[in-house]
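One protein chain omitted, others in place.
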Amino acid sequence: MFDIISFGEAMIRLSTTDYKRIEQADLFKLSVGGGELNVAVGTARLGLKSAWMSLLPEGLLGGLVRNKIMETGVDTSLIKFSGRGRMGLYFVEFGASPRRSKVIYDRKLSSISLIEESDFNFKEILKTRVYHVSGITPALSEGCKRATGESLKYAKENGAIVSFDVNYREKLWSESEAQKCLIPLMDYVDILITTEEDTERVFKIKGKNYYEVAEKLMKEFSFKIVAITLRENISVLRNNWTAIAYDGHKFYNDKKYELELVDRFGGGDSFSAGFIFGYLTENKDIEKAVKYGNAFSVLKQTNPTDFNWANLEEVKSLLAQKSLRVQR
Amino acid sequence: MFDIISFGEAMIRLSTTDYKRIEQADLFKLSVGGGELNVAVGTARLGLKSAWMSLLPEGLLGGLVRNKIMETGVDTSLIKFSGRGRMGLYFVEFGASPRRSKVIYDRKLSSISLIEESDFNFKEILKTRVYHVSGITPALSEGCKRATGESLKYAKENGAIVSFDVNYREKLWSESEAQKCLIPLMDYVDILITTEEDTERVFKIKGKNYYEVAEKLMKEFSFKIVAITLRENISVLRNNWTAIAYDGHKFYNDKKYELELVDRFGGGDSFSAGFIFGYLTENKDIEKAVKYGNAFSVLKQTNPTDFNWANLEEVKSLLAQKSLRVQR
Amino acid sequence: MFDIISFGEAMIRLSTTDYKRIEQADLFKLSVGGGELNVAVGTARLGLKSAWMSLLPEGLLGGLVRNKIMETGVDTSLIKFSGRGRMGLYFVEFGASPRRSKVIYDRKLSSISLIEESDFNFKEILKTRVYHVSGITPALSEGCKRATGESLKYAKENGAIVSFDVNYREKLWSESEAQKCLIPLMDYVDILITTEEDTERVFKIKGKNYYEVAEKLMKEFSFKIVAITLRENISVLRNNWTAIAYDGHKFYNDKKYELELVDRFGGGDSFSAGFIFGYLTENKDIEKAVKYGNAFSVLKQTNPTDFNWANLEEVKSLLAQKSLRVQR
Amino acid sequence: MFDIISFGEAMIRLSTTDYKRIEQADLFKLSVGGGELNVAVGTARLGLKSAWMSLLPEGLLGGLVRNKIMETGVDTSLIKFSGRGRMGLYFVEFGASPRRSKVIYDRKLSSISLIEESDFNFKEILKTRVYHVSGITPALSEGCKRATGESLKYAKENGAIVSFDVNYREKLWSESEAQKCLIPLMDYVDILITTEEDTERVFKIKGKNYYEVAEKLMKEFSFKIVAITLRENISVLRNNWTAIAYDGHKFYNDKKYELELVDRFGGGDSFSAGFIFGYLTENKDIEKAVKYGNAFSVLKQTNPTDFNWANLEEVKSLLAQKSLRVQR
Amino acid sequence: MFDIISFGEAMIRLSTTDYKRIEQADLFKLSVGGGELNVAVGTARLGLKSAWMSLLPEGLLGGLVRNKIMETGVDTSLIKFSGRGRMGLYFVEFGASPRRSKVIYDRKLSSISLIEESDFNFKEILKTRVYHVSGITPALSEGCKRATGESLKYAKENGAIVSFDVNYREKLWSESEAQKCLIPLMDYVDILITTEEDTERVFKIKGKNYYEVAEKLMKEFSFKIVAITLRENISVLRNNWTAIAYDGHKFYNDKKYELELVDRFGGGDSFSAGFIFGYLTENKDIEKAVKYGNAFSVLKQTNPTDFNWANLEEVKSLLAQKSLRVQR
Partner (left out) sequence: MFDIISFGEAMIRLSTTDYKRIEQADLFKLSVGGGELNVAVGTARLGLKSAWMSLLPEGLLGGLVRNKIMETGVDTSLIKFSGRGRMGLYFVEFGASPRRSKVIYDRKLSSISLIEESDFNFKEILKTRVYHVSGITPALSEGCKRATGESLKYAKENGAIVSFDVNYREKLWSESEAQKCLIPLMDYVDILITTEEDTERVFKIKGKNYYEVAEKLMKEFSFKIVAITLRENISVLRNNWTAIAYDGHKFYNDKKYELELVDRFGGGDSFSAGFIFGYLTENKDIEKAVKYGNAFSVLKQTNPTDFNWANLEEVKSLLAQKSLRVQR
């Protein structure tokens, strides 16, 4: 039995070097990413038995992606190599104030978007302590919409804790499509991870601050926990980061971290991974879960690639850190 | 009026570094290529007024490709930026004996494959001394098949010399599909460029050597000139290269070049470019056209990227070259 | 007829990697730059029909520079390839506080500095809506001094709007030489682009702020518009940027941008390009011209190389920008 | 139960770029290698359930090595992270005729060399179809000598097929030390993999060719199979490669491959991996085992790093290969 | 006679690129560093006749290190190439807030740690104006402890000014070991360079600020000068730097520099180098020595590698600097 299974798309990420614009590129750095995959990677790096369920195209590109995933310790036995579809890609150019970073997705016809009912027997597979998926997966295709719903249902039936990150992507679907699809799925969700903005766009819920937003979400749905992350864009290269969680009774806060951003991609996913890890290993202590989530997230944002190359010892060390000097 | 217009697809080429396999890649070198585009680039580099007609997707990736093409001097006013489709890609890993180089195409849904009748008014556009297209373009989609046929017809009507490179690609269509499509198009073709193997696969014409193949092609169709290129794979990194041409009366031969391959991609296209350049500028002297074609081709095969960065002076210098010493 | 022609020197720029000092260098990144060339590039990138007039040495280095210019869409038909002189170079090492960035010029005997009267028939060539030149060109040699004067005269006679960037370079000439040469040329200038410091050094005009400087310049000369750019060096890697313009009646201000510098070189030239673009395309609306100038300048300062790889859509998007988040 | 377990040392390999000598280096490419590890990697890449047993130092360097191993699909549950010892390293500079490639080992005090009796319960662990070790492991330290002996004993007792690669390293021990240690261990060995030279140095067995050497080895010891690999150094960058096997009854030959070497390190280990794979999956068909071994070995020698990034499909494709053209 | 001799260890430094974590590394940038070596390099770069005394292993790695040292102008005639021991290494990953930079030392069994009495005749060798060593050298091994003591004694006897940087490294020895070893050595020291923290850890001397610490040090020991450096970690990438000196009569202060850190390693050593240079060349003017020390230190922190690639002219220019603009 796995500690966590996540379900979603992986893409090859191609990013320019040295703040080059895509139009002037001559070289791309290659890495791999994907919201749910990043959560599987993060929990594996922290020591959980973690698997990622998905489809990849047969051949060298699918093999490349599988290798990069194996490198992190994620179990790859739930990956199905398929003759259908292609490898999704996304292109990144990193910004500096006042130019924002930019992402171009090239994920049409990806293997997972062509998922068929026979690909996964969710009832059998989803025997796991936590099942995690985000709002990106159902947005990929009708097949993915169906599969997300079914998988959530079976995970729940099998007794898993269901974790869901809203992750609204306007390039994939409209707010109303997202709303229509996601609201029914919320019935299966135990832990909702979101931002103020996504909450407004998808659930039409607003509040004067994130405490109020969390309260309203909790009122509207039957979550066990709502976690809301908060990023302040001081500049393109300097951000503040924190998050809260709410269990219907109490708010769990954490300090605000000041970041010198190296690579913000996957920062939210590392929060999810750290939160789930803390929740599972610290006896459902939500306060610790939030702290692990934030610390793991901010460490991620200082290493290149979507994946988090920090380990548990470093998370603990950051939680106790007193100085920013070189560590010898 | 242009000296030459070519019509076809451009792709971003992503190749690994230092003979790395794709499965172990961490970096991709980016360049741009495409059979007909390479011919436009080659002729522009040699000094002709050369244009490339195609569709590219709007946005940074289309802009990137346009920039790389402008860098070579090709006229880009016949490129249409389209909201339809994506940027085609291909991945390359370079081999060394006994491992062959490998190409993975990712060109589904490319903008040009979604071409519509209203995109180009061929009758108006195709006022040019030479019109060049290859067997890849009609293989991309039904729309491209139609457009290739029409464009050839109008180019011919407008008085252009029509040049056609067979370029059979088995990943795109079957031999019988190719045959069915291409044979009728041969009526418009003045200069056919092919290999022994492609001739057999597409036209079912075999001979005991390329002289005989050329003769049979000439007998079957109404070409003015048939040119057949010949590559010998001594090893993956050492090849011999030559070509002949036949005008129904006489065979035009050239020496055989011994190559230390840097990048063989686009080698055939550079032959076409050099041949067309020689034919146009040397008073239809086929012997010189063959020599220019071969020299330009082998120079191309010693520089990275599909494009040919040699210039006319270097072609002439190679034709007169006596030694392989450093040129100071 | 071109929208804009600029006249000046291009150099190959060789910059060290990763903040390395030149004395420890093992690799140089290569790009191309030059004040007036950068303006031609910027206006071409924004969509104007833009040409750059200059001399380049025959051979591979001249070809390299031409290629990099063609890549941006600038028309290169006004470049003359010459057997006289060499390719100018400049070396850059990027600083970090408190170490300033450093430039070493190696432009002696450049082809353009050996310009002869017969090289360009300015009267014929300078049929253009805008003619742009800076104070660098006349400082290069006596021949360039003569050519600058003549070109300004003919441009004016031909009805062009004349734009002039003071751009004082103390390595090229003394303040008094500059003063003696430039003051008479001001008669031809419609749009003067300068800084407070350059104004003081070249025209001996000081004011208590740039408004007063602009007023005094306008009083002393017969410009239509004076634009003054202002850079605040918060640190070596963080700058503020803004500019004003004055038409003798009204001051046109813009917001102050906070920059995380990637590459400040060519920032002033991109202001000129954006200003000229806005002036030409927005019906001589100076307020919009200033805004385009600043936005285009600050975008430039976030991409490597002297050239500006932003496009018009991005300028407009920046003018409307509300957040510094990733753009997906 | 694993298909194969191997036991030995891993080192970080640091190699210079572009044929640079170590004395002029400014950059090192990092990879991971080790004789027995390479065999585990090779068999995993071919599809076997493969594990590598060893000690790595706690901390980031041990983690780095583990990650690179996981990337290949090798099971890492038999790695023990230890507070004893350091990460072994080796430095490589690649040669070109007549300069040979050079390796500098820096493996003193490596964690595995400080192995203790309590580290591994071989009797429990070594439940596997094949157990593979080479002559390097016992040469590392007295502890390793003891552990190698014990592990062979228990593997044999547990019914594993024992595979042993002689791999004599003169930097680690003298010929007589090797002889004294290895001869008794041969009692446990089923499949011996060696070269003519190593056989002479370690076992003092010579023959007029490798057939005779194989016969003498078979006579002297109780192996089931002897495989002898043969490399001909045509030049530093061009080698020929083949191997034979002998089962006491029959010699199994294969063609001689002509190689354009990219990275010869790990070539022998890939032969072992391919041989073992073939032997296990093709019903103990030794002829096929030799063919798989050679094909897998020569593919390895065309990719950078000690690890083999080819897959089973490519091995089969090479066995059927007719041409050296690009594979599209 | 040398102006300065320093004595200590050199290591090859391997640092990841682009803020990569070590666990995800694929490339290491190579440079050379070591506390006392960095001081020799700094003083040589500033124009002093400077030598570094040490042992390096025979072979290519020792040669590589020697070459990198020669590149800076340090005299290498006091390096002894030894068959004993290995080349020490250290691995660096650069941090960004809130992740600190991290160093992993791999210096066990380094050649200098195996120093023997017969290696250097200190009495003969140490004829120099200044002799510099730090608290790292005696911490390396018992042999180094003995050699440090002896070398200090003979340097003093020979009339050298003795400079000592406390440089406490907890990975090498405990505070009490350091205390026990270093306190007796202080008798030989003329110039002590330290930080508040090191003073407390090694000498158990605390004060309410660094003035008081300096006074207490001066009272306890018989130094001629105490210099205390102060680094404020605003963030991982932004630091403030300054230092004071005290001669028992007067405090010598300097401005506080705001740094954008490129590479903080060797920053303290460059202070020592600048201080010693100023002291020797400016007639023992301590105020100037402090100013040179700080300016040279902060310049170092803006160039990659431990070595300081600034020169005397740049130090003087920084002392007079008024702006952070590009220097053309």
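To keep things simple, chains are lettered A, B, C, D and E as they appear, and every chain counts its residues starting from 1.
The rule we apply is simple: a contact is a pair of C-beta atoms (placed from the backbone, for glycine too) under 8 Å apart; a residue touches a chain by one contact, two chains touch by 3 or more.
Remember, it's a predicted structure, so these values are computed and weren't measured experimentally.
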- Chains in view touching the one left out: B, C, D, E
- Task: Write down which of C:104, C:183 or C:312 is the residue touching the left-out chain.
- Result: C:104
- Message: On chain D, where is the contact patch with the chain that was removed from view?
- Response: 18-21, 23-24, 95-103, 105, 169-171, 231, 233, 235-237, 264-265
- Please give every residue of chain E in contact with the chain that is not shown. 63, 67-68, 70-73, 311
- Message: Could you pull out which residues of chain C are in touch with the chain that's been left out?
- Response: 14, 21-31, 59-61, 63-64, 67, 86-87, 89, 91, 93, 102, 104, 106, 108-109
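The rule is short, and it goes like this: only the chains that are shown with their structure count from here on.
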- Which chains are in contact with both chain B and chain C? A
- With chain centres defined as C-alpha means, what is the inter-centre distance between chain A and chain E in Å? 45
- Overlap residues in chain B, where contacts from two or more other chains coincide: 21, 23-24, 26, 63, 67, 102
- Hey, which chains are touching each other here? A-B, A-C, A-D, A-E, B-C, B-D, C-E, D-E
